[in-house]
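One chain of protein is taken out of this complex; the other chains stay put.
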Amino acid sequence: MPANSFGQRFVITTFGESHGPALGVVIDGCPANILFDHNLLDQWMARRRPGASAIVSGRNEEDRVEILSGVFEGKTLGTPIAMMVRNKDARSEDYADIKINPRAGHADDVWHDKFGHVDHRGGGRASGRETVARVMAGAVAHMVARELCPEISIHGRATNIGPLNLPAEQDALEQFLMAAKVDGKSYGGIVEVRMEGVPRGLGEPVFHKFKSDLACAVMSIGATCSFEIGAGFGAATAEGTIFHRQAGETQYGGIRGGITTGEPIVFRVAFKPPASVLDVAKKGRHDPCIIPRAIPVVEAMAWLVLADHLLLGKK
Amino acid sequence: MPANSFGQRFVITTFGESHGPALGVVIDGCPANILFDHNLLDQWMARRRPGASAIVSGRNEEDRVEILSGVFEGKTLGTPIAMMVRNKDARSEDYADIKINPRAGHADDVWHDKFGHVDHRGGGRASGRETVARVMAGAVAHMVARELCPEISIHGRATNIGPLNLPAEQDALEQFLMAAKVDGKSYGGIVEVRMEGVPRGLGEPVFHKFKSDLACAVMSIGATCSFEIGAGFGAATAEGTIFHRQAGETQYGGIRGGITTGEPIVFRVAFKPPASVLDVAKKGRHDPCIIPRAIPVVEAMAWLVLADHLLLGKK
Amino acid sequence: MPANSFGQRFVITTFGESHGPALGVVIDGCPANILFDHNLLDQWMARRRPGASAIVSGRNEEDRVEILSGVFEGKTLGTPIAMMVRNKDARSEDYADIKINPRAGHADDVWHDKFGHVDHRGGGRASGRETVARVMAGAVAHMVARELCPEISIHGRATNIGPLNLPAEQDALEQFLMAAKVDGKSYGGIVEVRMEGVPRGLGEPVFHKFKSDLACAVMSIGATCSFEIGAGFGAATAEGTIFHRQAGETQYGGIRGGITTGEPIVFRVAFKPPASVLDVAKKGRHDPCIIPRAIPVVEAMAWLVLADHLLLGKK
Partner (left out) sequence: MPANSFGQRFVITTFGESHGPALGVVIDGCPANILFDHNLLDQWMARRRPGASAIVSGRNEEDRVEILSGVFEGKTLGTPIAMMVRNKDARSEDYADIKINPRAGHADDVWHDKFGHVDHRGGGRASGRETVARVMAGAVAHMVARELCPEISIHGRATNIGPLNLPAEQDALEQFLMAAKVDGKSYGGIVEVRMEGVPRGLGEPVFHKFKSDLACAVMSIGATCSFEIGAGFGAATAEGTIFHRQAGETQYGGIRGGITTGEPIVFRVAFKPPASVLDVAKKGRHDPCIIPRAIPVVEAMAWLVLADHLLLGKK
């Protein structure tokens, strides 16, 4: 069943296994004559890439993006934009024993049952590496949305990394993660995203409410387990006359009746701790916390939802 | 933009304004030869209907379902199933002044800006009455899923009604709601849904993960503001080696890598307090808490996601 | 599998069996604030209806359209427009023996094999009566396209009825059909449609070329067996330097590279002779030629394609 596409007007289709030849995306529905900003794309890719610090996973993902179509003389053509990165440093030998021993916390076993086989090279499509295609696409969505609405900005930040509330002192965070790495521990966390300058009137009344498209988008990222907008779960305990008189971004998250109000949109998404900490194969190279890398992925999904709804336009 | 359909294989398209002639749904993709259980449909409609108690909204929604197509001699034909209910007790005069004064907490103003007009008869599509179509469709999804997998059950319950944790004593709850009615207060709450007997292997790897389709489905219901599955936001503070060794429904919510594991699926959804408490027009007839009526709607969406993925089938 | 929808932006979903309670359509994607012209709808329905003359089928299809949603105070709301007609004069007893004897030239047997049953009441969805939903939808597409581009017109005419080339003298045609009725003969024919005033630039480059969407639309009508645009099959024998220097509507049919040129679009569609002539059950009431009733159906499909592409708009 086709299930690798997202969006209605700005439609992305992603492809690639974590240890296959390449990962990529085809964007169908990008308008013509949008300035294609290669620097912006590079910045997005750099933000997603595991950093150079001692904390992060040992895999070196250089990820030079190759544009295969849809861009000519620095502008989009209105034709499909295909982009890919090669998988260079695959180390699939690390994953050889997945064939025999499905990893705890991963989906190897359910995939095997579903597809009658498992691509034992590091999780195939279920790998975190799949997000590289989302970030490429998100970068282009950013270019489009920025051109249609220059005042829009989207910024994600971690509010929690495991038990640590943020902002913490920079040193405290680094020590926390370093200790986790050494001690063989891993943590999830919470990413909060603030979308500003989003025009009033985006979102459709029933099944493509702006909030439900956002929920769908971010809950499609691996390891997510919760989504809330505005007051979120806090709204469940509030009393109505008080709640609604305090209306505004804090309460409604910039969306009413499924439609953007023009106020800032604020949502939060929670991530589970990485299961790779349990992998013998990754011993000493496990990722103690995926949150830093998850932030650009969540932002990318928000840009994709935004570009899609900007193109859906006002009725 | 078409945005009134949900699903990929079991596709529903809903129609109808809260004060127009009728509300209904067309289901395209229902298999042939499914026993059409009119009693089950009636039970669903009865659960959604505002009850006969003194607490609930004064509007009497009898909602006799009329089957327009797709069912013959007690079985589905494999052709589109169209169903509708007439709007009888519309009292649209109550809403006449919305034309002039958009209601606080409702979407009247953003709809007006978006569509260049507003159906001032009670919110049009943005009304809670729109859920009647979801429940009709959910009842049919229930029939289909039950026939494909007789052991499946889906049960929702309120875990919170405003500040009240449930289960509380029945009297305490009734008194709480009665007082809210009298005092002109309203409350949201949290609905927890447990899906048992769901076969292993449902869900698609990337953009139609079972969890993201569930999130999309329930966050498309009006007044929802949060969704979590399994450990949810709690997972954000957990440590990985502990979290993943405690694996199971509590932690993963019955889904790994976006695919059902065969364990029970548990998710929660939060609702804001009803804004109708602020309506002068509804004075003395406001709904102090939508949770009791919301439970079957959330369940209906879960059945819809389930039927859709059962039909998508194993690869 | 869902297969009862047509269109990308102006999406119609049809429902109803020829002898079930009702036939109808839901239109999702119709813009708000379009004047809903009930007279125009009535004219469309009248053109499709079997006429009052002695020639046509005895079935009296009055077909009063009921608007269920999406229209308010004479205008479209931007919400789904649901419309239906009741089946009044069903005479399903006429079809009782289909249960035992599949009709020659009909699809009763293949449907039975496919769905595991057959709705023996006159062909179910495969009946010519299904076109009533297309005509209702086409009438609304007409309203939309007319408002977006007032200069557009679409006119179909028969160029052939069986062996008879048209225009023939009116008397000759009537005598021909009368004789066919009496003699138990039936004929197909060719409908030519001319679309004028269609703006330049409609159609998408690869899989939604304007010509392929037209072909898809008209070949989805029952009994069609051929489609050609512009020079059609005649182009196959032409020499290129001559053909392309005579460019224009005659040759290209108003479409180049899949995109409308602004010139008139001309296409032709052929229909098989009605198989109902073989039905013992219809003895004396068979339809000697479906072409007169087919013309508005073909036109309706052309309006649907046009409205869809007008809403897709320029890039």
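Letters A, B and C mark the chains as written, and numbering starts fresh at 1 in each.
Here is the rule we go by: contacts are C-beta pairs under 8 Å (C-beta built on N, C-alpha and C of every residue); 3 or more make two chains touch, one makes a residue touch a chain.
Note that the structure is a prediction, hence the values are computed from the model and not measured.
A.B. asks: Any idea which of C:Arg48, C:Arg129, C:Lys211 or C:Arg293 touches the chain not displayed?
C.D. replies: C:Lys211
A.B. asks: In the full complex, which of C:Gly78, C:Gly138, C:Gly156 or C:Pro273 touches the chain missing from this view?
C.D. replies: C:Pro273
A.B. asks: Which residue numbers on chain A touch the omitted chain?
C.D. replies: 1-5, 9, 11, 13-17, 20-24, 26, 28-29, 32-33, 66-70, 72, 75, 77-82, 84, 115-117, 119, 121, 124-125
A.B. asks: In the complete complex, the non-displayed chain touches which residues of chain C?
C.D. replies: Touching the missing chain: residues 1, 3-6, 8-9, 14, 104-107, 110-111, 113-116, 124-126, 130, 160, 162-163, 184-190, 200-201, 204-209, 211-217, 219-220, 222, 224-233, 235-241, 243-245, 247, 251, 253, 256-261, 270-275, 277-278, 312-315.
Just so we're on the same page, only the chains that are shown with their structure count from here on.
A.B. asks: At what distance in angstrom does the C-alpha mean of chain C lie from that of chain A?
C.D. replies: 45
A.B. asks: Roughly how far is chain B from chain C, centre to centre by C-alpha average, rounded to an integer in Å?
C.D. replies: 37
A.B. asks: Indicate the whole-number Å distance between the mean C-alpha point of chain A and the mean C-alpha point of chain B.
C.D. replies: The answer is 27 Å.
A.B. asks: Where in chain B do residues touch at least two different other chains?
C.D. replies: 1, 3-5, 9, 14, 114-116, 124-125
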